[in-house]
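For reference, the structure I am asking about is given below.
One chain of protein is taken out of this complex; the other chains stay put.
Here is chain A:
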Amino acid sequence: MDLENQKRVKEFAEEYGAENLVVVLGAAEGEAAGLAAETVTLGDPTFAGPLTGVQLGLAVYHVCEPEIKEEFDPEVYDEQVGMMEMVLDIDDICDEMNAIREQL
């Protein structure tokens, strides 16, 4: 995850409290989604950014996961995400995300 984004997530967690934050990802690959999810839960696995060794344990979902999809107005979702839903390997993304969440 981009170092600047890690910094911002960390600042938001301090400002609003980790329990009040949900991180929604839009990564195009399962592996990339998993890495980002790991960064905001267990800490930066690349040991490069501000979240190195910081276990924020934030709630984190990919925008294509069913839990998040049902929060949307279906028309807006179709307009904004419909095309990508057709393109992405949703099962792979969900598996990666679940694997990270299970470690919490």
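Throughout what follows, a residue touches a chain if its C-beta (ideal position, glycine included) is under 8 Å from a C-beta of that chain, and two chains touch if they have at least 3 such contacts; residues count from 1.
Just so it is clear, contacts and distances are computed from a predicted model.
UniProt lists the omitted chain of the complex under the protein name "Glycine reductase" (options: "NADH-quinone oxidoreductase subunit H", "Carbon-monoxide dehydrogenase small subunit", "Glycine reductase" or "Hemin import ATP-binding protein HmuV").
Contact between chain A and the absent chain runs through residues 28-29, 31-32, 35, 46-48, 79-84, 86-87.
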